[in-house]
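This report concerns only the one structure given below.
Every protein chain except one is present and positioned as in the full complex.
Every chain is named by a letter (A and B) in the order it is written, and numbering of its residues begins at 1.
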Amino acid sequence: MFTPHTNAEREEMLRAVGVSSIEDLFKAVPKKYRFPSLDLPPKKSELEITNELSDLSNGNGSVKDLMCFLGAGAYHHFIPAAVDSIISRGEFFTAYTPYQPEISQGTLQAIFEYQSLIANLTGMDACNASHYDGATAVAEAVILAHAHYRGKRPKMILSPSLNPQYRETVRTYTQGFADIEITGDLVKDPLESPDSLIKLIDMQTALVVVQYPDFFGRIYDYAKVAEVAHQNGALFAVSINPIALGLLKPPSEFGADIVVGEGQPLGIPLSLGGPYLGLFATKKELVRKISGRLVGETVDQDGKRGYVLTLTAREQHIRREKATSNICSNQGLMALASSVYLSLLGKQGLRQVAELCYQKAHYAAGQISTVPGFSVRTKTPFFHEFIVDCPVPVAELNAHLLEHGILGGFELGTVFPSLKKSCLIAVTEMNTKDDIDIFVEVLKEMSHD
Amino acid sequence: MTEKTIFELSSPGRKGVEFPAVDVPTTDLPAEFLREDLPLPELAEVDVIRHYTHLSHLNYCVDEGFYPLGSCTMKYNPRVNEAMARLPGFAYCHPLQPVESIQGSLALMYNLQEMLKEIAGFAEVSLQPAAGAHGEFTGVMIMRAYHQSKGETKRTKMLIPDSAHGTNPASSAMTGFEVAPIATDARGNVDLAALRAACDETVAGIMITNPNTLGLFDENILEVIDIVHKAGGLVYGDGANLNALLGIVRPGDLGIDVMHFNLHKTFSTPHGGGGPGSGPVGVSDKLKEFLPGPIISIIEEGDDEMPPLFGYYQPKNSIGRVKSFNGHFGMHVRAYTYISMHGAEGLRQVAELAVLNANYLLSKVRGAYKLPYDRVCMHEFVLEGMFDDVPDVHALDIAKRLMDYDFHPPTNYFPLIVHEALMIEPTETENKQVIDSFAEAMLNIAREAHESPELLHEAPHKTPVRRLDEVKAAKDLVLCCWLPENSE
């Protein structure tokens, strides 16, 4: 199957090695535990595994069959066929990390272009070759800030409207740092205006992190928060949705020093949560503090343009215990997918997708607000997600919607006690007007009036 | 020919994809939030496809040929894995869907957890970590949480043999541990005297790579584990070299308390030019409660008529989540496919042939290159890429010259305990003829090093670009390009 050895070859190789059987190669392994019998299902042929997994996957209700109004950090968008066609090329997906630049220019230039696309999209000066996902990108921003101030500024302020999974990940990542204090996010009212962060910012603050649009889909201008952060000498980080930046002004315009975010909306399938793509871009001043891989342009010995992994001396394999992060692999293939996606959509296409999301979400919000018992809580400007207060428990509502082939919104009460009866509805270009109208009809069935 | 960048190829007004018109009544856009310029390139679909196809031709890859990168396990990536991960029912489910609507995926994850537990001998597995280093970090945090739960806050020292993987020290430091290196003895094992001397009441544990980065199985592994356990420490196993152990020995049986798996090394998920990886973590019974959640479990037992209902559970003293959602599910599908197609016997054969290939290759190059630790190796071995009589030839020159023979070079300059290291891992998916021709290239290069060293110094000769100026890259630091109209 995947091992090509014939019996004759095996014998010949054993003779060359000078042992009489393969077992002889494992004498260093304690005899007592050598060659355990593993209790695994009997092996399957390609035909059998294909049948098994087709059956299993058919047991799922995917967004190919369901109407999806669920977002909350992962979004259903259209992926042009060309994206998978490129990332399915063996030259890309069966290559390793481009440590040997002479035979890895394809990967290296693709990453360089990815860095460039994200820098242009976010308005930043530099971007790394990616982190694991949006959550770990935020955690890495916190670690960057800690290292930037050499541990002298303990306070990391997270906005309460930063994705709750990101906040949890930051807490996990920093539990070994005695000199980091995570604050700002555990408030009674997660919907309070970002201006309430301002009073927390002081000279002990290393970093303020906000989300744009925020977890609830709302759009704020964070200029004031950024200004106060900077006045206090702190860094300001913004977690973005890259599709929204097709329409909205980039965080560089309101003072971001670091832009992070979940890159999944850029041509990466939902795939039950991964693999995704952690965006990480900064201003020039922080370039040397960025963890993870970076690709830089240079020339070869004949003067020809080429690309290499650069600033590697910051990384774990050289700095070892003095490195600020242990990150090693990036999301190479996902970064490539997002580059192909952005290249295909370009200036006009990304704007168009963002507008479709915006318009359809606003249409949906308008329609839902006419259903008795339901009300749209989001009053401030929003992008493609909004909060709906429901007359019935959200879990019950979602079960009912699922029976009608609809994936309902995220149940906010599972994370925010004060939003017990609320759900977060996401609408993208994938939802047609008919979908939205059907969704509203089913909500009407659930309205208690 | 230099391939232009996607920005240089841009032609204002072009579009690669068309979207439907807005089909709903429109709302005014919030003018104060709108961006003025979106400086992205503009291309037609054919431009994009040609560009990336050209780029792909500049890469070496496993599909192209032999990739003996030590410690990276560059085995063949079966195509069925890719097809399975792309089944619409797997590729297009939202991670926050109600569990009732994703039973197929949860069943797969549950079964993969069970398989990994069985293969490596652990009590529980979390599939959440995104990569090997991420799994390591998770494992070390679990060790920390365990000691904290016992009130043993003075255990701040992590022992790391100098033959362990390079990420280990950074993973420990990020978790707040001090790193104490442990030397390697003359046979390539952990130096037991050094280990004993380092084991005091401040030891949190040891991070051991076994087989180690010399490709050697530690002959005293049980003693090493025992010494650390007796000192009150835990044993972390770096699972990057698990390919050599499938069906040969279970790390959990040896007494290892926690280990990460590299699905992208051992279980054939592709490397993708640097990722995504996937680094599930397995633990012994006493560490179960600290794993990152959610973990997939049966929340309602099934019976003859009804299958069980799978759902999530959060271990009671969990360190918390280490990333969003469920981990790299797409990689879980691929690994599940691979394990299912092998079964117990097939997996053992993978390890056996990986080890046979390494020893066979070693037998062919022994003599032409120095071998600092000469004994039966596991899945990889480390040579010295230098010759006493031609001191200006380095491992780097040998690596670059291999490219002229159409091979990917081995890992070089790692592990650090071997001068001018060349770390070679052939994997089990290579046939005898490939290994023979690689060995021949290595022997030729050893000869060239003596007869015409300039061939090595100037190598590679026939690659798309030649040696690159890394100093310039680091000094000038050009990390991005811009549209021609936006460049200064």
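By definition in this document, contacts are C-beta pairs under 8 Å (C-beta built on N, C-alpha and C of every residue); 3 or more make two chains touch, one makes a residue touch a chain.
By definition in this document, contacts and distances are computed from a predicted model.
Its UniProt record calls the unshown chain "Glycine cleavage system H protein", which is the correct pick from "Glycine cleavage system H protein", "Phosphonate ABC transporter ATP-binding protein", "Response regulator" or "O-acetylhomoserine aminocarboxypropyltransferase".
Check A:R15, A:K64, A:K284 or A:K322 against the missing chain and you find that the one touching it is A:K322. Set against the missing chain, the residues A:R288, A:R377 or A:K444 yield one that touches it, A:R288. Within the whole complex, the absent chain has one touching residue among A:K31, A:R150 or A:K188, and that is A:R150. Residue-level contact of chain A with the missing chain is found at 150, 288, 311-314, 318-319, 322.
By the touch criterion stated above, the residues of chain B touching the omitted chain are 470-471, 474-475.
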